[in-house]
Structure formats: C-alpha cells, structure tokens
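Only one protein chain is missing from this complex, and each of the others stays in its spot.
On to chain A.
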Amino acid sequence: MEEQPQMQDADEPADSGGEGLAGGPPQVAGAQAARSEDRMTLLIRLRAQTKQQLLEYKSMVDASEEKTPEQIMQEKQIEAKIEDLENEIEEVKVAFEIKKLALDSVLMDNMKHLLELNKLIMKSQQESWDLEEKLLDIRKKRLQLKQASESKLLEIQTEKNKQKIDLDSMENSERIKIIRQNLQMEIKITTVIQHVFQNLILGSKVNWAEDPALKEIVLQLEKNVDMM
C-alpha cells in the first residue's frame, strides 16, 4: 500500500458565464452589454450558492448541538433508529410539499385575479381612448362646418353688397343720364307733336265729336301727356 498518494490538480475554469456568447458580437457596445448581463447573472448565481452553503453550515451547527446518545448500541438498534429518523425526514418533506402546493394554489389564484383585473383595466383604457378620439373628430368636424358656414355667409354678404353697389352705380351711371335725357327729349317731342295734332284738328273747325277716331286722338293725346 502506498503511503505517498499521487495528487493531480486538474483545474479548468469551465466558466459558462459567457456560455453562448464566446463568439460574441463584433460591436463593442453589444459585447459590453452582454458582459454586464453576464456579471449580473454570475452575481445572482453566486448569491444563490452562498445562501445554500450558509444553510448547510447552519444546519451542521444545529445538528452538532444536539446531544448524541452516549451508550454503544447494537448495530440492529442503530439501523432501526436510522430508519425511524429517515421516516421522520420523509414525513416532514411530504408535509412541506403539501404546504407549498397549498400556498402556490393561493398564490396562483391571486396572480390570476391580478391578471384579469389588469386585462380589464387595459380594455377600459382602450375604450376611453377610442371615445376620446371620436369626440375629437366630431369637434374637428364641427369647427370645419362653422368655418365653412362663416365663409359662405361672408360670400353672401359680399354678393349682396356688390349687387347694391352695382345697382347704385347703375343709377348714377352716365349712360342712364344720357338715356334719361334722350327720353325727356322724346317725350317733349311727342308732346309737341301731340299739341300740333290737336291744334290741327281744332283749327280745322271739324266737328271732331262726331267722328270717333278723331275724338279718340284728341282725348288720348291729353292722356298721354298726363301720363308722363
């Protein structure tokens, strides 16, 4: 039997903190982000490890505080005791699992409830947003209509003004004056001609009362003059 054992240290940092990222992205920024993520994962993993190891040490300390039986027991008795202890451990484990399941189910219920409420909230928010959109559209349309009506009224007004101006200008235009003068002239001429006809008929000492045509001419001429 050899007293001098051979010792070989085979170290290999199989650090898979960069697993999958060994052939990393060429951009520096991308690689740096990945590295910081690795560090985070590494730190979280180390934390979990340290917790677990602390738990182990604590449990060993607790176990060593328990008093071990002093007397030397038979092997069978030791085995029986070991079995009892193992059964105890199993029972505790099972109870723990049951409790965990119960808690998990309650937790699951709460989380489901939360999810449903969140969905509801999102739906209501979406609806209210849609309604606001519609309101906004309608307001825009109203504004547009108002503006349109305003412009139309303006147009009407300008048209009316234009017409009035035209009318006034027409009345004051020169042409009308000339035409009026001509008209007056014609009227005067007609009056003169009428008077001439009247005087002709009267001067001829014809009995114009007997002849209806002559009577008509004399009387009518008077009327014409008056009508002007």
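In this text, a residue touches a chain if its C-beta (ideal position, glycine included) is under 8 Å from a C-beta of that chain, and two chains touch if they have at least 3 such contacts; residues count from 1.
Just so we're on the same page, contacts and distances are computed from a predicted model.
Asker: Could you tell me which of "Centromere protein M", "Dynein light chain roadblock", "Integrator complex subunit 3" or "Small ribosomal subunit protein mS39" is the UniProt name of the chain missing from the displayed complex?
Answerer: Checked against "Centromere protein M", "Dynein light chain roadblock", "Integrator complex subunit 3" or "Small ribosomal subunit protein mS39": the hidden chain maps to "Centromere protein M".
Asker: For the full complex, which residue in A:Gln32, A:Gln53, A:Ser128 or A:Gln144 touches the chain that was left out?
Answerer: The missing chain is touched by A:Gln53.
Asker: Across the whole complex, list the residues on chain A that are touched by the chain not included here.
Answerer: Touch set of chain A with respect to the missing chain: 1-2, 4-17, 19, 42, 45-46, 48-49, 51-53, 55-57, 59-60, 82, 86, 89-90, 93.
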